[in-house]
Structures are given as C-alpha cells and as structure tokens.
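Here the complex is missing a single protein chain, while all its other protein chains stay put.
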Amino acid sequence: MTQTIGFIGLGRMGLPMAANLLRGGFAVRAYNRTASRAKELSGATVAKSATETAERGGIVISMLTDDAALKAIATDELARALGPGGVHVSMSTVSPDANAYIAESFKKHGVTTIAAPVFGRPEAATAAKLWICVSGDAAAKQRVRPAFDAMGQGVFDFGESIGAANVVKLAGNFLLTAAVEAMAEASALGEKHGIPRATLLNFFTSTLFGSPIYNNYAKRLVDADFDKVGFKAELALKDMRLTRETAVAGRVPMPTLDLLCQRYLTAMANGRGELDATVIAGEVARQAGLEW
Amino acid sequence: MTQTIGFIGLGRMGLPMAANLLRGGFAVRAYNRTASRAKELSGATVAKSATETAERGGIVISMLTDDAALKAIATDELARALGPGGVHVSMSTVSPDANAYIAESFKKHGVTTIAAPVFGRPEAATAAKLWICVSGDAAAKQRVRPAFDAMGQGVFDFGESIGAANVVKLAGNFLLTAAVEAMAEASALGEKHGIPRATLLNFFTSTLFGSPIYNNYAKRLVDADFDKVGFKAELALKDMRLTRETAVAGRVPMPTLDLLCQRYLTAMANGRGELDATVIAGEVARQAGLEW
Amino acid sequence: MTQTIGFIGLGRMGLPMAANLLRGGFAVRAYNRTASRAKELSGATVAKSATETAERGGIVISMLTDDAALKAIATDELARALGPGGVHVSMSTVSPDANAYIAESFKKHGVTTIAAPVFGRPEAATAAKLWICVSGDAAAKQRVRPAFDAMGQGVFDFGESIGAANVVKLAGNFLLTAAVEAMAEASALGEKHGIPRATLLNFFTSTLFGSPIYNNYAKRLVDADFDKVGFKAELALKDMRLTRETAVAGRVPMPTLDLLCQRYLTAMANGRGELDATVIAGEVARQAGLEW
Partner (left out) sequence: MTQTIGFIGLGRMGLPMAANLLRGGFAVRAYNRTASRAKELSGATVAKSATETAERGGIVISMLTDDAALKAIATDELARALGPGGVHVSMSTVSPDANAYIAESFKKHGVTTIAAPVFGRPEAATAAKLWICVSGDAAAKQRVRPAFDAMGQGVFDFGESIGAANVVKLAGNFLLTAAVEAMAEASALGEKHGIPRATLLNFFTSTLFGSPIYNNYAKRLVDADFDKVGFKAELALKDMRLTRETAVAGRVPMPTLDLLCQRYLTAMANGRGELDATVIAGEVARQAGLEW
C-alpha cells in the first residue's frame, strides 16, 4: 500500500525533494504558501493549508526558510491533525531551540518531532543526492528512513537530542562559508601578485583541497557570477546569525564566524542580499582594490 | 651517465627528499649545518660546506627553514661555484622577495634560480608524494623536471615570475591553517552542544569536506595529540608572518590571516611553539571553556 | 505639594537613584522583586508589586537588569494603574526594540513611555552625577525633568524617537569597553617590552586621553582587581549582545564589537562572568603570556 507523506514548503529545495518522494513511490500531500508552486509538483495532492497535509498518525515533512516560517505552520491545529503516533520531520535550517520548542509543544498531542536538516544545493536535491543529518527519537527516525532514502544519498545520525542535527547543519554552513572566505582571501593575495585566481584555486582543488565544497565554491569564485544564485546571501546571513545565537548559548567565541557575519552585513547594507552567498568574495576583492 | 645534484638542508623534509633523489638514480652531494644529519643519507657524498655541493654548470637544491637560513648559504661563493649554466632550485618555504633577491644576485654569476616549494608533510616527502609548485625560467624548470619527478607526485607550473610559486605555497599554508581554525571553532560549537568532535568532523570529512587536508587535520584535531609534531607551531607562525608581509606588499587585507597570527602568537607566548601547528585548536577550545 | 514617583528596581543603580529622588523632595513608592532591598530605602513607601507603585496619571520609573526583567513588570495591569496622562520612564539599559514595544502597548492605555538610560557607575548614581540620555515625547520629557535633575548632573536629549537614547546608551557602553580592550592591548605591548602598565597608562591619561572613562578604567586595569565589581562581566556581555542585535538590525558591521563579544564569551565560558567587566584585560594579558 502506498504511504502518504505531507510536505510543507515547496521552495528551491522543497519542490525537488517532494518530487523525489513521488518518484520513490510515496503519495504526497503538498502545501506551499504561494499556491502556484504546488501545481508544479505533478502527481501530488494539493493541500489548502499546512494542516490539510496531515493524516492522523502519519508523517509530515516541513522544509521552510526560517524559524518564523516554521513556527507559523507548526500550530496546535497541525499537531492535532497529526495526532498520537504522528511524526513531524523538521528539515529546515533552523535553530536547535526552534526545533526543541516545537517538539515540546507537539509532544502534548502525541506527535514526535525529529530534526533532519540537509546539505546540498538545489541541484543535489533534484538528483536525490542530499546528505541528511538526523536527530531525535530513534523509532521515528527509523520509520522515516525510506523517505530519507528517496531524497538523499546518505543519512547521518546524531543521536536522540532533538537539536543536535541542527547544530551540525549550522556548523556545516559555517564551515563552507569560512572556506569561501579563506579562498577569497587567498585568491586576492594571488591576484595582487600576478596569479590568476583560476590558476591558484584549480591547483588547490585538484590536490590538497579536492572536496565537493571546495570544488563547487572555487568554481563559483572563479566565475564570480554572483547573479547566478544557488544560495542567497540573505539566507547565509540568517544561518550565520542562527549559528551565532547557538554559539552564544554555548559560550563559544568564534572569531571566524563573526567575520562572516560582518561580510554578510556589508553585503546586505550595500544591496547585495539577493545575490549568491559567495558574493562575500567580491567584498574581499574590493577591499584589496581588485575589480570583480 | 649519472647526474649529480647538490642538496643543501637535510631537515625533516630535506632528508627524505634527498633520499628519493638517490633512489631515483641521481648522485647527491649533501650538506647540512649539523653534519651528523648528512650521515643518515647513505649513498650520498657528504659536502663540508654549502659551496662544496656545487658542480660548475650543475644543479643545487636548497631546502631550509627560513629566509635567514637560505640567505646564509646563498652566497656569492656558492654562485661562483655553480657558475654559468648552473641552476639553483629554491624549495624552501620562503618569501617571494627572498627568492627574487637571491635570483638577482645569482644571475650576475650566470646562475638561474627557480622557485619550487612543496606541499606535504614529512610522510609525503618520504613516500615521494609531494606536490611541487614551480616558477621561474622555463628551460631551467624543464631541466630539473626529472629530479622533481623523483621527489613528488605532481608538478604545477605558475609561470616565469620567480616569486609566484612562493606566493602559492604561502597561500596554501594559509588555507590549511584557516581550515584548522574553522574546524576547531565548529568542533567547539558542537562539543558545547553535546556532539563529540569525532562525530562532527567525521561526518564532514566523509561527505562535503573529504580532501587530504581536511581528513589529515580533522584526525589531528580529534586526537588532540599536539606533542606528535608534523609541522611545528613556530614554523606556522613564520609562514603566517611571511604571508602577511606578502599581503601587506600587495595591499591585501586578510582578516582570517590576522586571526591565525593572533593564534600563533598566543601559542608562542604561552610556551607552545614546539608543539604541532594544530595546537591552535587547543586555544579555541580553551576560550570556550573546554578541556582539550 | 510633594510629587510622588513610582520606582521599580532597586539594584546597585536603582537604590541610590531612588534615594536621590527622596533627597530631592519627591515622595517615592518603591518596588523591588527582592523585598528586603526596599527596606534599605528609608523614607520611601514600600509597594508590594510593580503595579502598586503607580498613581493614576503619575510617573513611574523603571530601572531593571535587562529586557526580560523590564517586560516582566511592564504589564497591562501597570499601564492601567498609570492610566491616561501617566508617564513611564524607562531608565534600564535595554534594547531600543524592547522600549518601542512597551511604548506601543502602554499607549493603548494612554500612558506615554520615554527612554532615559544613564551613564555612570553606582558611585556616580550615589553622588547624583549620572549623565541621563532621553528620547521620546517632548512634553513627557519636560515633566520628568525635575526628577532627572535630582539624579544626574546633565540631561541630553536625543529627540522624539523612543529608541534613540537606548542606541546612544549601547553605543556608549561599546565605546568604553572598546577603550578597555585598546588599553589592555597597549598595556600588554608595553609590559612585554619592560614598561610597567601603570607608567604607560598614567602617561596617556595625564595627557592625550585624560577623560573620566579613560581615567577610571585605566586605574582599574592597573589595579587588576577584578573582584572589586563596578559592572559585572555578564552584564557587559548582555549589553554587547543588545548592541549587536541593534547593529544587525541596522546592517552595520562592527568588528570591534564582535571582538568584545568574543572576549566576554571567553570570560563567561571560563567562569569569570561575576567579575568586573574589565576582566577582559586579564584575557588579553594571558594570551600574551603575562601573569595578571
């Protein structure tokens, strides 16, 4: 029998993820605030509200922009519709606290919340090549596993504490943004000494730093085509801020993180929030007097 | 006929590199300030001075600790001994300016200097797995190529400007140290939220950040065995300072680099200069109130 | 006729401020969460709740630790007790947003809120030497002026936008903490080169930097008696965080501010949150390998 999964949030990531669920044999009841997006998802049932995506005792996945968007749909009404035995899979990049708070309030209705943020740009979502980090109740994680397998290339379990996977997700976005900053500084150094950044970065990514993140972002730095957006600068700022709140809560001084926040504030203050997150390399170059 | 190569500097890197030249069929005339090191190099001719390593019109490789050590051996006497047609291969991690200065003074004696700094820890030197970055005169680079092949797994050419390969080397040490700092900050964030650093770093290095540098240094961070020295903290400070001079010369503000300099000054000021360069992760952890 | 003023919050600052109101001829109805504090204020009427401090159409001053404490007392009940024509004088160091939010909700009950944060340590509060920054409704500011004069040595008006004085207060705490950091770095530099920090700082404060803030904090740095608390490190972190939120809201990258946040997180993570805010100088010194 076909299993039905509710899916809330059909953005650049959510749409291809839901499509892969359909492709994997699941029935999908999808909801998006902007209704037209749901129509792009052929084969899915279009729900008129977040709550309508839920079946009693079923599974609902949420994939939204930020804490506020998640809180807006994570209502008591939704929890009641899911009811005892229901599972809410929170896949957005949100703060550990937001997830913990929702988990607590859903629990009163018998609903189990697990965190399952993902790594991968929209292309990876389309190719079902996401890396999925999970944390929370073991039984719920096991139950959702087939859905994860339809969307990703690997699932990593960070234990039963609900916020753990969110901390890992934030740490990952921090690490990749830090890599962009470091590559941008190194590139500026090279360019001011006559070495084209393509030459410099190609050397490193074909030897010591040859990993998906470095390869992907080095290419973006070389192209410097910040209008081609994979991940918006303003969302990167959001993530850096969530990471910073998490760092402050844990009493962890993170100077590299603070530098990245400064870069994204500079981007936002100068009207570059809609560009790709790699746009901070443009600021690094500008400070060095280079034209990018 | 066997080709002879002079080799000056038999430290943790130089000794295995010279051994690989011998293994590759070259005759080696080796010199080290501390003479006992030369005796470890069975099969080589032990020279009594740097100058004695040279044959007229031959090749001399230098692999020394810093600018000062290089300048100490790069005398007019050595240049005269090499004479017209001679090639000096400067493989140390030194400033682009130091190499350019020596190249200029050797040129008066008909000697061509090329830069050929390497990436790889002593284990990689032993395994002839170094990455060799070269710059300078094209004919000289071609002539030395067989020697490079005996020592490394790949040669990357950065053009005819003598200092270019040195800039790349400094950029690389900056990038890897920046990666250590970023991993250390991310690890501290995770640990303060209950995620063991081995779990966190293993996830990243087995997915998005799986490259030699990340794998190698993540392992070192997890072990936190800073007494096991691959690359001394005080040498890392030396490299960060050379990079900073190069950045200042090029008018390139590099905040991540400045942070790394602060970390290494802290290490030195607190008696940790003899430990492995990854010791800065200990300072990151200490500031967060973690025991490492 | 004696005017009555409600006073909520009798901490290290609030108690001497309320005492000066009494001394200045005002009647005071005082409330503090820990009731015993109110008894130290001889001559005041002790209120059993925040709401009880209010007279219809009267003035209530609040002087509390943070946004949360302020929100806890700024209830609809208090607003109703003050009623039309009432004035709430918010003197705590809180975020501009917190004040704006309360002003909005009090307005519904006819109550005008003005912001009036102060500069000065407890000694200055006792001596009625506070500097008072005000913003908000002009008539309300004028009405409260006699009370301000009883507590401070000067009143500075930053216009009618309710949050303006709060931004100034945060900017001021940022500036003074930045001065502590700069003096600490300069002192460490001097000490490592044989110049006692008393000699160095006395020179600067008796010539180019001779101002109340520099004089006061230089003395604290020289004494390094961080157990003698004028302003707790954990409250300094609170202020740095409020300033950072305000900076993020305005899209203002502030690297010096971020550095100060790192210093206070380090202090908190290492159990020094209860010490004086100048304790960050101890961390500067420690990184330089100095004993403080």
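Should a chain be cited, it is by its letter among A, B and C, assigned in written order, with residues numbered from 1 in that chain.
Here is the rule we use: a contact is a pair of C-beta atoms (placed from the backbone, for glycine too) under 8 Å apart; a residue touches a chain by one contact, two chains touch by 3 or more.
Please read these numbers as outputs of a predicted model, since none were measured by experiment.
Checked against the full complex, the one of C:24, C:146 or C:190 touching the unshown chain is C:190.
Of the listed positions C:26, C:119, C:231 or C:264, the one in contact with the omitted chain in the full complex is C:119. With the whole complex as reference, residues 96, 119, 131, 133, 154, 156, 158-159, 161, 163-164, 167-168, 170-172, 174-176, 178-179, 181-183, 185-186, 188-190, 192-195, 199-200, 203-204, 207-214, 243, 246-247, 250-257, 259, 287-289 of subunit C touch the missing chain. Residues of subunit A that touch the chain left out of the display are 255, 262, 265-266, 269-271, 286-289. One chain is missing from the display, and on subunit B it is touched by residues 241, 247-248, 251-255, 258-259, 261-263, 265-266, 268-269.
The working rule: only the chains that are shown with their structure count from here on.
Chain centres computed from CA atoms place B at the largest separation from subunit C. Centre-to-centre separation between subunit A and subunit B, using Cα means, comes to 38 Å.
Between subunit A and subunit C, the centres computed from C-alpha atoms are 39 Å apart.
Among the residues of subunit B, those touching two or more other chains are numbered 255, 287-289.
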